[in-house]
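Below is one structure, written out as structure tokens, with a few remarks after it.
Left out: one protein chain. Kept in place: all the others.
Labels run A, B and C following the written order; every chain starts at residue 1.
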Amino acid sequence: MPLDKIGIAKRIAKEVKDGYYVNLGIGIPTLVANYVPTEINVEFQSENGILGMGPFPFEGEEDPDIINAGKQTITTLPGASFFDSALSFSMIRGKHVDLTILGAMEVSEEGDIANWKIPGKMVKGMGGAMDLVASAENIIVAMMHVNKAGESKLLKKCSLPLTGVKCVKKIVTELAVLEITPHGFKLLERAPGVSVEYIKSVTEGYLEVEGLIPEMEID
Amino acid sequence: MPLDKIGIAKRIAKEVKDGYYVNLGIGIPTLVANYVPTEINVEFQSENGILGMGPFPFEGEEDPDIINAGKQTITTLPGASFFDSALSFSMIRGKHVDLTILGAMEVSEEGDIANWKIPGKMVKGMGGAMDLVASAENIIVAMMHVNKAGESKLLKKCSLPLTGVKCVKKIVTELAVLEITPHGFKLLERAPGVSVEYIKSVTEGYLEVEGLIPEMEID
Amino acid sequence: MISKKVNSVQEALSGITDDMIIMLGGFGLCGIPENSINHLVKMGVKNLTCISNNAGVDDFGLGLLLQKKQIKKMISSYVGENEEFERQMLSGELEVELIPQGTLAERCKAAQGGFPAFFTPAGYGTEVADGKETREFNGKMYVLETAFDADFAIVKAWKGDEAGNLIFRGTARNFNPCMCGAAKITIAEVEEMVPLGGLDPDCIHIPGIFVQRIFQGERYEKRIEQRTVRPAKTAL
Partner (left out) sequence: MISKKVNSVQEALSGITDDMIIMLGGFGLCGIPENSINHLVKMGVKNLTCISNNAGVDDFGLGLLLQKKQIKKMISSYVGENEEFERQMLSGELEVELIPQGTLAERCKAAQGGFPAFFTPAGYGTEVADGKETREFNGKMYVLETAFDADFAIVKAWKGDEAGNLIFRGTARNFNPCMCGAAKITIAEVEEMVPLGGLDPDCIHIPGIFVQRIFQGERYEKRIEQRTVRPAKTAL
């Protein structure tokens, strides 16, 4: 059975290692924070200028001056710091952030990513995504394997305008965990009950399948 | 009679206008601070990271963490701020400092300055001088008109390695106040009792003399 | 000490005229110069080019200037959450230049610090790099980006003094410090003017040299864009 959004978030949470600084994009990536085991020491950076983000505030304790990049009211944990946008992107560009998790509309078998613009539609902008993907050494994409029309979003080449080139390392979809290798998408895990054949059928880019593909372990 | 160092500092102090941020080099320039009239509002920046420098501390109140770029213990005035070296040079490079006063070994009639290196001798380094002269729009040089051998230091072309090109605006020596114009050194004022002829004789670069040259007013 | 204090938003914004390029601090609605934006609406200046990470919402922040069609061009990284913006953009009334967020911040810093240009990896291989110089350093490709050239920067700080020194609060800091001194004239509005000497020299985020005018804003709404909360703590 394909994962739901929470399932994807839970699986990605397993990629978060002790000592990581992590930047989470809007959407599914934001959910990941909820599923990182408490014994793992991790600090969340938000590009609008905070390191050491905590949970949402208790009702009535919202502070309009303390938000994340999704413009949500948040709190800080002990050891947190605030900084300006330039220093924030120095953290990102300078590879001080260990892991970036973000959504995508399309990913190519070479690791190109498109997640900011659909020609002909209203464009909201790339925000910090282009800086993040151009810099991060460890980028995990959380995305749906197919679009609403049932077409693959894991492509030979992206059809949409790019956000960055050859940058994605890993992809977690509702169907599979995949790694970008010099050959293309390498299938690492499949969602419980989802067959390799099915994953192949909805992956337009080259899919490398080596040996037996285990099911994802979640929870 | 030629001015002494204090005379030069006093004359330069008249160039400091209300509202100026000023960076003072080591030597005679440092003395200028003592002669700026109290009704003139001015703030002194030191490139090691302080704005709003005050006088030397009272004996026993020296703080090793509070020094100027000459490594002298200093104090701060109300409204002072500390900052890092990068932001300090953003002030300088970004033309936020209104007036830079520094010493020189040689100045050319085009406004080139040499003040950091004598080939064959121990070189101490340019410190912040190259950033200052490359950026400041208003640079006044405090220097001796001739060297110990009696040779002019106001030249057609500098003989020493340059610190910056076409940057000096004004020069105050023990003999004269001069401005750099497209034609060369323009004589503005002469030290009390010093003749134009004498100044001409010790100025190797082209000296423009227009009309009657007044004596400097000091004090 | 050089005093930068002015007594009103009118005085602070004097000299801003049609067709100017204005930088405005803020991220979303957080840390925006509310009082100055409201007054720009009153002044009715037109054909502005605004450099600001976002474009406000329909009825707050830069959205107010958009409603009055005072903005000719927006230079931003993200412009969602604004219907009037969308309408003007799709109809071609409004020019929009989208820039990666880190590049936006650094083009401000470059202007502040007297750097004409710098190489950044952001946008390489995308349409953002179209027409720009690209170059390899140590096996990686970078894009050459240039400093902004703006007439006014308008920023919002938490506390300030008459020397122009500024302190920001929380994530309301964002682009504000980067824009100080990045335009010909920098105007700072603050929630609280403190007496000279009231700010710790070690804790000042922006030294007054980067600020030409400072005033205390009359009123701050500080609207929240996404109010996200946990259930209230209950007494044991």
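Convention: a residue touches a chain if its C-beta (ideal position, glycine included) is under 8 Å from a C-beta of that chain, and two chains touch if they have at least 3 such contacts.
It should be emphasised that the depicted structure is a prediction, and the values quoted were computed from it without experimental measurement.
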{"item": "Contacting the left-out chain in the complete assembly, out of B:Gly7, B:Gly25, B:Gly79 or B:Gly164", "value": "B:Gly164"}
{"item": "Contact with the hidden chain (one of A:Pro78, A:Gly120, A:Gly150 or A:Gly211)", "value": "A:Pro78"}
{"item": "Contact partner of the left-out chain, one of B:Tyr20, B:Phe44 or B:Phe83", "value": "B:Phe83"}
{"item": "Touching the absent chain when the full complex is considered, from A:Asn41, A:Asn147 or A:Ser195", "value": "A:Asn41"}
{"item": "Residue of B:Gly27, B:Pro57 or B:Gly103 in touch with the missing chain, whole complex considered", "value": "B:Pro57"}
{"item": "Contact footprint on subunit A, counting only the chain that is left out", "value": "19-21, 41-43, 45, 51-52, 76-83, 86-87, 89-97, 135"}
{"item": "Residues of subunit B (touch criterion as defined above) contacting the omitted chain", "value": "46-50, 55-74, 82-86, 88-89, 92-93, 112, 122-131, 134-135, 161-166"}
{"item": "On subunit C, residues whose C-beta touches the chain left out of the figure", "value": "106, 110, 113-121, 137-138, 140, 142, 146, 167-170, 173, 200-203"}
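Criterion: only the chains that are shown with their structure count from here on.
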{"item": "Contact graph of the chains (line, ring, star, complete, other)", "value": "line"}
{"item": "Inter-chain centre distance, subunit A versus subunit B - centres from mean C-alpha coordinates, in Å", "value": "56"}
{"item": "CA centroid of subunit B to CA centroid of subunit C, Å", "value": "36"}
{"item": "Inter-centroid spacing, subunit C versus subunit A (mean Cα positions, whole Å)", "value": "28"}
{"item": "Junction residues of subunit C - those touching two or more other chains", "value": "109"}
{"item": "Multi-chain contact residues (two or more partners), subunit B", "value": "none"}
